[in-house]
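Starting off with a structure, shown below.
The complex is shown incomplete by one protein chain, all other protein chains being positioned as in the whole.
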Amino acid sequence: MNLLNVTIDGIKLQVPEGTTVLDAAKLANVEIPTLCYLKDINEIGACRMCLVDVGAKALQTACVYPCSEGLNVITNSPKIRDIRKATLELILSNHDRSCLTCIRNQNCELQALADKLNVREISFDGVPKGLPLDNISKSIVRDNNKCILCRRCIAACNKIQTVGAINVMERGYDTIVSTADHRSIADVNCVNCGQCINVCPVGALYEKDNTQLVWDAIKDPDKYVIIQTAPSVRAGIGEEFGYPIGTPVTGKMVGAIKKLGFDKVFDTDTAADLTIMEEGTEFINRLNNKGKLPLITSCSPGWIKFCEHEFPEFIDNLSSCKSPQQMFGALIKSYYAEKNNIDPTKIFVVSVMPCTAKKFESDRDEMEQDVDVSITSRELARMIREAGIDFRTVEDAQFDNPLGEATGAGVIFGATGGVMEAALRTVYYILEGKRINELDVKPIRGTQGIKEATIKVAGIDVNVCAVSGLGNARKVLNMIKSGEKNYHFIEIMACPGGCVNGGGQPIVPAKIRNKIDIRAERAKALYSEDMRATYRNSDENEFVQKFYNEYAGAPGSHKAHELLHTHYIKRERYLSKK
Amino acid sequence: MCQNCNLDEKQKKLQEVLNKHKDTKGGLIPVLHEAQEIYGYLPLSVQETIANALGIPLSEVYGVVTFYTQFSLYPKGQYKIQVCLGTACYVKGSSNILDELKKQLGIEVGQCTKDGKFSLDACRCVGACGLAPVMMINEDVYGTLMPGDVANILKKY
Partner (left out) sequence: MKSLTELNEIKQKVIKTSDYKILVGMATCGIAAGANPVMTELKKIIQERNLNNIDLQLTGCIGICRLEPIVEVYDSRGDRYTYVKVDAKKAADIMQKHIIEGTPCTEYLICDDSDNCIKNILETKSFKKQIRIALRNCGNINPEHIDEYIQHDGYLALGKVLSSMQPQEVIKLVLDSGLRGRGGAGFPTGLKWKFAAAAQNDQKYVCCNADEGDPGAFMDRSVLEGDPHSILEAMAIAGYAIGSNQGYIYVRAEYPIAVKRLNLAIKQAKEYGLLGNNIFGTDFSFDIELRLGAGAFVCGEETALMTSIEGKRGEPRPRPPFPANKGLFGKPTILNNVETLANIPVIINKGPEWFNKIGTEKSKGTKVFAVGGKINNTGLIEIPMGMTLREIIYDIGGGIPNGKAFKAAQTGGPSGGCIPAEHLDVPIDYDNLVAIGSMMGSGGLIVMDEDNCMVDIAQFFLGFTVDESCGKCPPCRIGTRRMLELLEKITNGKGEDGDIEKLERLAYSIKEAALCGLGQTAPNPVLSTLRYFKDEYKAHIYKKSCPSGVCKHLLNYYIQPEKCVGCSICARNCPVSAISGVVKSPYKIDNEACIKCGVCYEKCKFGAIYKK
């Protein structure tokens, strides 16, 4: 690899061939402002904020301009400042500047840039766009009046997720991020994964806010409000309160939630253990009885909807298990209600998820109203702030019991490969009678998009695969279709890196996303909790054992199926039928 | 345009076009041109067929269709009526002319009559303000219009 000598603002350094001016500047600790740039996802030089002087006739965009030997770059000068300001003024002149009431107030890249460039006046004002809000979807709201057309969402939806629900339409001044036929995303093949929200620099994309429903339920003396939190939430929510990326804040999270007034604060991870029992049994069944293989996990509703639109031929491969969120709600409103003499109609189940698709999932016709409201990590953070709770000084608290004691297997669900590993721990134990060697499962860990391993179990070489990101899911499914690959068990998570990077997690600005692998950092929190757990295998969960003994019989029983399993539907590929 | 073909024949022709271009690099735009030749415009259903055949998401196809002015989402009639809504015409009542046309033809602006005969559009100043209000049907210019004139003019076509 060739090294090039370049100079950035007078600082001399050596960079590998192929480095962009933007990255070279970072190495020299020189920060060049960007808006549309998102490393590896959106590198198009469109917003023109990163223009620098490279000694060419015209200014060049640092984000895509390649370094060359002897390149001399000036990143800041009166001329460059003037032009950056003018460009930003133009963007602002076309932007709905109601920052005070905007969901991204104080966490907005446009706000930050305007402040940084010292823009105090917008000299060229224009008529507000007055475009309608798209808030029909259960998960995601789109506000084109705030959109700055950076196209990061389109890159996420088309390049990374290969869903293609949104794209850029029309031309010139009327250019707009929209869907085919300008329909609501609810009426096209959007899978609700929310990756678009995660990459949006401004308030043009955000989750459907259901917090009022939760406040109302808590206030209602007639309702018995139970909250469950997914594993990824504890790995991310600390960032909303100033903690470094991936700080595990389980104790404070539970403590803060308890101050909000819920009747019970439980851990979704317990239901995750239950899911493993059901799904592990399902897998063994299919393995032994020549059932449909590969078995594909079904706890990611973004993946499920993607399967229903794009790969309906794999619907029969899907596990019929509900996701942990749904299983939780189902057993609360049956087993738990019975055991504690609570009228199930009065129980209101709230789930906190790193996920926007869970809002859609909880409302599916195919699920009974197991979960009443699903809110994202971000909404929980807003509730905590609104309630005046100082998160950082809350005393650590424990989940309530009995659904508060999950095993380590339940916790790692939030990382890509976690579900697979949890399942393998229990399946291996059931078939072999002893615990699996952790080294054998290691290939399944990590933030890589497609990971495979082969585990020898009961005399069979079981091929497993863990996929995250729908673009990778498409690759793997096509390889199965073509016969190139042969797996027994596949875990598919819609979000790259798994749920820790879900569409409902705290928003990390591009500046940090380009530097730190948030998926790896947040996953670390989960794996460390797994290491410290008393029990690390789902089959060891006492509550789950009790549930079967007292209520459902055995995993895969008729009762278990009634309560804990679901089915899926084939959907139109692109446009919902009107 | 394949005016005398029925829907089945059009679908067959579209399939032939898609087969012809399945290996054409960057074939979406040639396909869209030929599809518009067959159907007279590019309805959503045709875009869906093209999207599925070429393996391109429908949203991307729609994005290409709406970028280029030659591609039309709405059928254009055999006779394209354009009513000038420039200031002079507007003030002289061209919007009344437009309303009368809508009534007579039973369509909205941007639409086409079911038999494909007339399409209705508003346009910018055609530069005949002395004849305000003005409308054009294909290349024929009609000026100093009253709503009552509309029916007689339409009869000519």
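Note that the chains take the letters A and B in the order they are written out, and that residue 1 is the start of every chain.
In the analysis below, a contact is a pair of C-beta atoms (placed from the backbone, for glycine too) under 8 Å apart; a residue touches a chain by one contact, two chains touch by 3 or more.
Treat the numbers as computed from the prediction; the structure is a model and nothing was measured.
Touch with the chain omitted from the figure is made, among A:G70, A:G126 or A:P344, by A:G126. The missing chain, though absent from the display, is touched by one residue of A:K116, A:R171, A:K339 or A:K546; that residue is A:R171. Residue-level contact of chain A with the missing chain is found at 44-48, 51, 58-61, 64-66, 79, 82-83, 86-87, 90-91, 93-94, 123-124, 126, 148-149, 168, 170-175.
For chain B, the residues in touch with the chain missing from this view are 25-30, 32-33, 56, 60, 63-64, 67-71, 87-88, 91-93, 129-130, 132.
One rule holds in what follows: only the chains that are shown with their structure count from here on.
With centres taken as mean Cα positions, chain B sits 43 Å from chain A. Taken together, the chain B residues at the contact with chain A in this complex read 44, 47-48, 51-52, 57-63, 66-67.
Against chain B, the residues of chain A that register as touching in their complex are 158, 163-171, 179-181, 188, 573-575.
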